[in-house]
Structure formats: structure tokens, C-alpha cells
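Note that this complex is displayed minus one protein chain, with the remaining chains in position.
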Amino acid sequence: MLGFVIRRVLQMVPMLAAIALLIFVLFSVIPGSFATGQQDEGLGLDMAVVARMRAELGLDDPLYVRFGAYVKQLATLDLGLSFRSRQPVADMIAARLWPSLMLTIAAMGFAIVVGVPLGFIAALRPGSLVDLGLMVIAVSGLSLPKFWLGILLMYLFALTLGWFPSFGYGSGGLYHLTLPALALGVSPMALLARTTRAAVLDIMNADFVRTARSKGMNEYRVVVWHVLRNALVLVLTTIGLQFGSLLGQGVVVEKLFAWPGVGSLLVDSVFQRDIPAVQGCILVITLFFLVINTSVDIAYKLIDPRIRYT
Amino acid sequence: MKLRANLAIGGGLTLLSLFVGVFGPWLAHTHPIMDANLMNAELPPSGEFWFGTDQQGRDIFSRVMYGAQISLTVGIGSQLINTAIGTTLGVTAGYWGGWWDDFVNGLTNLMLAIPSLIFALAIMAILGPGLTSLMIALGLTNWSYTCRISRAQALAIKSQGYVQAARVLGYGDMRIMFTQILPNTLGPIIVIATLGMGGSILAEAALSFLGLGVRPPSPSWGSMLSDARETITTAPWLSLFPGLAIFLTVLGLNLLGDGLRDVLDPQSRSRR
Partner (left out) sequence: MSINMPLLQVENLHLSLTTDAGSFPAVEGVSFEIARGETVGLVGESGCGKSITALSIMGLLRHPLGLSGGTIKLTGQEIQALPASELRALRGKRIAMIFQEPMTALNPLKPVGRQIAEMFVLHQGASWNEAEKKAVDALTQVKVPAPARRAKDYPHQLSGGMRQRVMIAIALACEPDLLIADEPTTALDVTVQAEIVDLMKELCAARGTAILMISHDLGLVTDICKRVCVMYAGRIVEQQDSEQIFNNPQHPYTQGLVASLPRLGMRALHGRRKLTEIAGVVPGITAYPGGCRFNPRCNRATEICKQVVPELEPLGDGSLVRCHHHG
């Protein structure tokens, strides 16, 4: 068992390396350099200055040398210096980690706490009005653009009703967190509701549920004693995958609500062509996704005794 | 019954979107970019301007109609690329196996490890804004699922008797893949492509909203929403209609995809 955990964790390393390589290669071929980016914004730089910057940043070295240097940097957790602010990218990201994490966890928490029970309720009365209504809500939730939902929420609850602020992090409390978390969380909530419903329906038709009924249990007991855990195991994988989507979509919500997370840093850096910052952000976000997926994998194997005891 | 509702409503909405996409320019009675009259700036919906006007006095209704073209082009275009890449890689990987299979698997895992919007963002950063860049970026990010499914199908079908018989008869690999394997993968792939279109449209809107997709003054629904933010208190209708358009289009595609899934791919989850 421990061996499996260790193996799974080690598997993350080559994956991370591949991603780092991919990102590095992608951005080496970027046509517009930081310098031209500056020029676009009207901050014209002297070409001599540009040339010196390039030499300084090692941008003229051959590709493999640059990659080698990059890997060496990564090994020391150094993500380079931002072109823009000349600050270590690692520091910039570190400052924004917690807000991003908080937002993602809040959104996912909402999705699980609301979505899974809704899916259960729908599955226990299949074909009923409740079921239909919930599934309509679910498919609508999936079709909503998150930023539009954010705008609507902002308009309704912040600007009109004044219950919540319309942007910003504030002191990181629930007051500021609610609207962005809702905007981000509705869509995974909808997906979880659908997945839970499907999983529960499948299980309700399983042989062992028939056995449970033949023992003389009432439906409530059948669900709690036999259906619940089996369904949750099936839903777990979806939760893991949804985290990735949240990390990606979170970028847009962060920008909309001016939430000081890694996502908004990424967007800003892309606009400013701040390559090290962009690379760093993508690397960090992907690392998180990788960790979450691996954890879900391990948790799944821990919970399912068929795999634990073989 | 639920199936028919899915197909009916989904198909209806999708057809409406396609109709608007194709005939939009005729439905819209003004030009979305040129017909800007500052005198008409920020007017609420009225008899003349059904959806109101924006900061530059352009008719929102027309812009939404034109926007359909952008969204649908990106949606269809990127899905075509997705499906092409995914099916090619998947079928060949499943059929030929060996190191190619390992490579494709590794590549798929890699793609699945990066959140797709982030990857699309990165590619847009490299390619610069624009419609073609968007199609390429989105086309390159979402092929993994198609690849997995077609690979699974190829593996399953490869060992069937009729495929082995074809090989004995001397059919070339390409011919077998095209005539035997591909038709059987069509069902699930159509479902994935339909649902994927919805995802692509959402992604395009998000990227345009951020300013990294289709740039203003092009009437992309996403960038319209971005502009609308500035005037949200004074002209809230600007934030309503483009978003509603996105919502209805994606909803139609999702419902249609669900309905198609029940028909074409009953083994999948999420059915009744």
C-alpha cells in the first residue's frame, strides 16, 4: 500500500518535467518579445537597451543552454525574475497562492455540498418533477458562462442589493469571497449533481441493492447502509477532474472580481509578455492540478477495498 | 420522453443559433462596427433598438447577431480540429499499438494534466489574438477525450473477427481503419463533438472577455461583455444580451448532445 502511494507520487515527477519542457518550448518560439511588447504599449525602448537586456537575460543563447539553465533554476525553486517588475516570480506567485486556493476550495466546497445532495434527491425519485427540475437546473448551470454569471451576481447582489462588494479581496473574508466563489462553483455543482444522479441510479439497480431489499430494509436504510458509500466512491473521480477545470476557469473569475490570485497574475503577465511570470504561473497551477489528481487517485484506491486488499 | 425533449429543445436552440449565424447579417439591420452614432449611445431597449445600444451607439441586437457568426465559427472550427487530431491519434494508437501507442498515451496524459483554459491561454499568448488563432488554440487543447474514446474503440474492434479477416484478405491498414474502425467510433464522437462545441464557445467567450481572443471592435459576445462591465450600473442591458446569447447557444448544444448520447451511445453514463 505504501509502495503504491510512493510510486504514484513519484509518477508526478516525469509528468512535471514534461510539462516544464512543453511550456518552455512553447514560449521560446514566441514571436513578440518583451521588448516589442513594451513598444506596443508606447513605452518605446532604445534598441541598444533591448539588445543589452537580451544578452543579460540570456535570450540569445542556444535553446538547450537556456533549457538547462531553466531546469537548474527550477530545481532550486527559482522561477526566474519577472521581466516587468524585476522581482522573483516565485515571490510574486507565493503572495497570490492563498487567495487562489481559497477561492478554488470555496467553489469546490459549494459544488460538493450543494451538488451531491441534489443529485441524490433527483436519483431517488427518477422521472419525477423534482428530478426533471433539478436536471434542468443542472444543464443550465453547465451552460452558463462563469464570467457572465459573475456579472449577473455582481449586478444583483452587489450593485443593486448591496449585500456583497463587487470586487476585491478585502481581508479575505466571506464577505468578499461569496460572489466569486458562487460564480466559479455553480458549474461544477451542476456537473456533480448530474454525475451523482447517474451513479446513484446505476447502484440502485445493482444486485446487492436487491439483496438489501430482500433482507427487509426500508428504502431509507437501503440508501444509507448500501448506496451512499458506493455512490460517493464513483463521484470522487469527477471531483478530482473538476478541480482542474476550476483552476483554469478561476483565471477568468479572478480577473472579473479583481481577485488577487495566481490566475489574474497569469492574465496580466500574458498581456505584458512577461514570459518568466507566465511560465511560472502555468507551472504552479499545473503542479496543483497534478497533486490533486494524484491525491484523488490515492484516496480512491484507499477507499475501495477491492484494490486495497488484493 | 425526456429524450425527445432533449433533442427537440436542444435541436431547436441549436438550429436557431445556426440560423442566426448564417443569416445574421440579413437579420441585423445595421452594421455592427461601422454604424456607430454617438448620439445614440447607451440607449435602453426600445422599438428601434431591440436590445439597446452600447457606448458607441451601436445597435446591440445587430452586434449579437453578428457575434453568432464568430462564436459558431470558432465552435465548429475548433471541434473539427479536435476531432481530427483526436480520432487520428486515437485510432492509430489503438490499432498499431507499440511505441506509438505509448507515445500517444503519454501525450494524452500530458494534455489532461494541464487545465485546458490555461493551455489555450498560453497558445493565444504565443499566437496573438484573432479568430484563426482561437480556432487553433482551442482545437489543440480539447482532443484528449476524443483520443481516448477512439483508441478504446480501435482496441475493441481490432480483435474482432471481421477485421482479422480483412487483413488476411490483404486489406491495407489505412483501408481497415477507415472502413471498419472509424464508422464504429462515429456515434460517441458525434456526441463528444456536440458537447465539445458548447465548451469551445464558452472558452472563446472567456478568452475574448479577457481580451485575449477576438478583439474589439469585433462583436464577439465575450468581448461585448468585457466592454459592458464599465457601464454596468448605467447600462445594465449591455451585460444581459450577449451573455444570454452565449447561454442559449451552449444550452442548446448541451441538450442536443445529451439527447444524441442517449441515442448513439447508450453505454455512457448520465442517461435516464
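As written, the chains take the letters A and B, and residue 1 is the first residue of each chain.
Definition applied: a contact is a pair of C-beta atoms (placed from the backbone, for glycine too) under 8 Å apart; a residue touches a chain by one contact, two chains touch by 3 or more.
None of the values given here were measured: they were computed from a predicted structure.
Looking at the complete complex, one finds that the omitted chain is in touch with A.
Only one residue in the set A:V113, A:A206 or A:A258 touches the chain that does not appear here, and it is A:A206.
Note that of A:K146, A:H226 or A:R273, the residue touching the chain absent from this view is A:H226. Considering the complete assembly, subunit A touches the hidden chain via residues 206-208, 210-218, 221, 225-226, 229-230, 233, 303-306, 309-310.
Here is the rule we use: only the chains that are shown with their structure count from here on.
Separating the centre of subunit A from that of subunit B, both taken as means of CA atoms, is a distance of 21 Å.
For subunit A in complex with subunit B, the touching residues are 15, 18-19, 22-23, 26-27, 29-32, 126-127, 132, 139-140, 142-148, 151-152, 154-155, 159, 194-195, 198-199, 202, 244-245, 247-249, 251-252, 255-256, 266-267, 270-271, 273, 278, 282, 285-286, 289-290, 293. Every residue of subunit B that touches subunit A in the complex is listed here, in rising order: 2, 106, 109-110, 113-118, 121-126, 128, 198, 202, 205-206, 209-212, 222, 225, 228-229, 232-233, 236, 239, 243, 246-247, 250-251, 253-255, 258, 269-272.
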